[in-house]
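Okay, handing you the structure first.
Missing here: one protein chain of the complex. Every other protein chain is in place.
Let's turn to chain A:
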Amino acid sequence: MDIRFEKVSYVYQPNTPFEQRALVDIDLAIEEGSYTALVGHTGSGKSTLLQHLNALLKPTDGQVTIGDRVITPTTDNKNLKPVRKKVGIVFQFPEAQLFEETVAKDIAFGPQNFGVKEEEALKLAAEMLNLVGLDESFLERSPFELSGGQMRRVAIAGVLAMQPEVLVLDEPTAGLDPAGRKEMMEIFWRLHKDRNMTIVLVTHLMDDVANFANYVYVLEKGQVVNSGTPQAVFQNVEWLKEKQLGVPAASAFAEKMQEKGARFDQLPLTETELADWIIREAGGTVHDE
């Protein structure tokens, strides 16, 4: 399922002194099966944009096409449920959305809202819990006695249980420890690879973008200021520094090497690429796994 933005603008509290333009003439496309990253400063409009992806917000101008549904400023608020089922959003700090007595019930809550029978939903809950790396013993526990990281997993399982076609992640690893972060990102990668899930990732971590995404949109002040493959976007290190966005660690390191005289055809984005380059330079051969 594709998601397309055509000339989308969004204004908060229009016609009041608190009026605030959050999005300006956004054109963007999220192809089916892609792994798209959205990066930009705090306040660049990422979170506003993200709420357009499943019609939580409707554009004040332009239109958003989600699969076969077209959302325009005049779209009625009714009958948006099918859209929300297809596009699952994991908001920032999703552990704040837990409320049921048991983990199982909380995960089953989403599917049940979309008409899945209780029994089936609970079965889904068990399955999803495994998927996010927790075992069955958690099913009957209260979500409020879990650790922060475990709560996060339960919340994400709750979104996955709706079996969305598009998974939107708003800084899913914020506040997690390095191991948890890595594990989370790998879970999403597996969903993308094995189940061909379309993923939209909002993040400040350029390494995640370099490692996983196949397309990047750079937002600034509510506008798309750059887009392309991570390879293309991260080549222009100067520009990114100017925008205070940073580059992946491997690229930054390669840039330093460049200053000392190393010559790259293209700046490497990941450690693997950088290591490959070093081995080749040293005259060795790179063995692909």
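Operating definition for what follows: a contact is a pair of C-beta atoms (placed from the backbone, for glycine too) under 8 Å apart; a residue touches a chain by one contact, two chains touch by 3 or more; residues count from 1.
Please note the rule applied: contacts and distances are computed from a predicted model.
One chain of the assembly is not displayed; among "Dihydroorotate dehydrogenase B (NAD(+)), electron transfer subunit", "Energy-coupling factor transporter transmembrane protein EcfT", "PBS lyase HEAT domain protein repeat-containing protein" or "Multicomponent Na+:H+ antiporter subunit B", its UniProt protein name is "Energy-coupling factor transporter transmembrane protein EcfT". Contact with the chain not shown here comes from a single listed residue; of A:54, A:173 or A:251, that residue is A:54. Although one chain is not drawn, the whole complex shows that of A:45, A:62, A:158 or A:230 it is A:158 that touches it. Across A:98, A:139, A:154 or A:202, the residue that sits in touch with the chain not pictured is A:98. On the side of chain A, the interface with the absent chain consists of residues 12-13, 16-18, 51, 54, 56, 78, 81, 84-85, 88-89, 91-92, 94, 96-99, 109-110, 113-114, 144, 158-159, 162, using the contact rule stated above.
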